[in-house]
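Worksheet: the structure to be examined is printed underneath.
A selection of the complex's chains, in situ.
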């Protein structure tokens, strides 16, 4: 039976700030009313916790990266659909060395990062780009909230993180960004994921969310109201407008539904996800006693899939974004 | 020369008390100036002037959009959670503490359980708490409860358990039922001790509050601190920490006063007998 | 007010026999003083009469019926210490018993009923000389005042038997004299049956209508575990004939209620080898 009320969790990240702003600006209510449903947008301060809560069934949707969508809910048996592909990181994540200018200097150092996050993935990609492997460095798990003060500590020499912490650290005279996500464009993807079963039973939810999202993005670009919207988002994320604009520059937001659809339907996404699942499998993120990387199946628009087709748990679905592109909402 | 242990500070008491504080302030001012000299935009040790203007901004200027004064709405949200958490923890501790402390059967049933429970580090089961109790206000309150109730309870069990047997026998010889012994003998004598333990629990309660707010919240003192940490905005974080400390201090004072007013018998001189 | 029969009672803690073969008939209205060396089981015996503990063997009858096996309002008690409640004022302490009786749920009374109780309590407190200290807490009282308070507290529930465990042991001699007078007076007025443990032989003979001596009959250390103490003497006090210790302030009219029981020889002079 269709439900009337839904819960969506978000956490602070430049590519997700449209959600709280939409709530504030009444866009959420507008689209909810249109489809006769109510959508609650809830902020979770700790990103991992928001995904865990979604996985445990407390939320119907959550803002999540492609890799975490695979390793937490999908690997945990919760069939998840990436309903909206909002942006990819185009320099929002980076590797920083203290007092060293080349990525190869990282060899033998301790690297502070949030282990098994997209930072870890970025690091792995960075290392392989210069012919190094993970065994050449040592990772130290460091909470993202504390990574800025971690940089200030004497013994910290290398770290990987994302914005806004990244630009905060990069402004230090000693800091040198030696690798960033613009070198692997389109691999770190930020999505809004929803529970597949809920979505199938309540197509209205999908329509409303997509409607909200692109409405808000349109507003952000409005020459008149856009600045006020961006300023409000900056405030909501605890930073200044200037800093927020800076972060936006390194984020490839798909401002129109058409862009998003074309990115999602591009076969390159399949290659990206193959890289991501290989990394996840190598780090045991798909489960400890998992034999190969195929256990969790991934479906893409059309008929393309990766892994076990009988156990599809992560779906990239462009249907609803397509409706927006076609103006059918 | 008298022995050091016989020397009384006398009038110099205030001076001596201020000395360590003055020292810390001085070290801070010097350190701050030094870092600023090296890096004019250093954020780690902002000078007092910057802190005060940062606090002025959040405490006395309306937030343009929401019309709220962030500092006060954060304080309000945190204090509310704290109050609810501590009230429930106290009530729970009181009921279980009296049962375990007074009744041999209650003791047999709940004492081992609560002993084990109190050893579980609440932080480690945070993920579980969030899953069981959701991410709303409830889970924050529950973390405070899980964190402080065992301590409060253990203190109560001890207090009630060490009431002289004579008193319990005397009460029965005056016709008291178990229930009456509970509410007229055990409970009133446990209350001053409960307030004393509550004072000790203030520190941990704030700790758990802040930890819970760090993970899931959209307002509150702990939320703000962890949010600003990403930008290392020490000019706001440090005053927030000082404010939390002051709040804890004032609550401690208020509880001490309450106990002295409400239970004069527990604060009098030693019995003369 | 009530009679107690102690019939062949044994007290044991684990394998240690503390009291054995205790037989004692206590008449209604008697004032029994129990003396004996430290550790011989006097307090244990009192605990038995209170119902705090049960005998290993034997039985205790209260007015011919088996005694309840837990403390109750028919048997009041005053200990050497901890007999009053530190969190209640003098008045509160004395009110406690009647309040518990009148209100099973809250243990408090209000309004008219309370005023009546306060009046009764006040009268009794005046009688024990605490009429001026109604609103003081026990910690503000001297030791003697605390014990007088404990007496008033126990007596207001009108127990049939009053059990006292060295109630005056911690008091100064002067104050003790005053309390002895009070004790005699209250005993005569209420007619309650009193069993008092004391270390002070003079006190025992001064107050008791009958002095019961507990002692071990076998004194070898090796036998300490297996044999307990028992009643070695049971002396009726004929105050008219026995010269009193004199100047303790007990008025001459003491003698109008002397012990009606004749002197007895202890029931068992040498221990039989059984058990």
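Worth pointing out:
The first chain written gets the first letter, and so on, giving A, B and C; residue counts start at 1 in each chain.
Here is the rule we go by: a contact is a pair of C-beta atoms (placed from the backbone, for glycine too) under 8 Å apart; a residue touches a chain by one contact, two chains touch by 3 or more.
Since the structure is predicted, the reported quantities are computational estimates derived from the model, not experimental observations.
Beyond the single copies displayed, the complex in its entirety has a chain composition of A x1, B x2, C x2.
Definition applied: only the chains that are shown with their structure count from here on.
Sorting all chain pairs by how many C-beta pairs they have in contact places B-C at the top. Using the mean of the Cα atoms as each chain's centre, the chain most removed from subunit A is C.
Closest to the middle of the protein, by Cα centroid, lies chain B. Separating the CA-averaged centres of subunit A and subunit B is a span of 38 Å. Each chain gets a centre from the mean of its Cα atoms; for subunit A and subunit C, those two points are 81 Å apart. The distance from the centre of subunit B to the centre of subunit C, with each centre set as the mean of the Cα atoms, comes to 48 Å. Not a single residue position of subunit C touches two or more of the other chains.
Residue positions of subunit B touching 2 or more other chains: there are none. Looking at the complex, you find that subunit B touches subunit C at residues 164, 166-167, 169-177, 179-180, 183-185, 188-189, 263-266, 268-273. Those residues of subunit C that touch subunit B in the complex are listed here as 50, 52, 70-73, 75-77, 79, 81-83, 85-88, 96-97, 99-101, 104-108, 137-143, 146, 153-154, 157, 159, 170. Residues 39, 41, 44, 63, 65, 127, 130-131, 134-135, 213-218, 223, 226-232 of subunit B are the ones that touch subunit A when the two sit in their complex.
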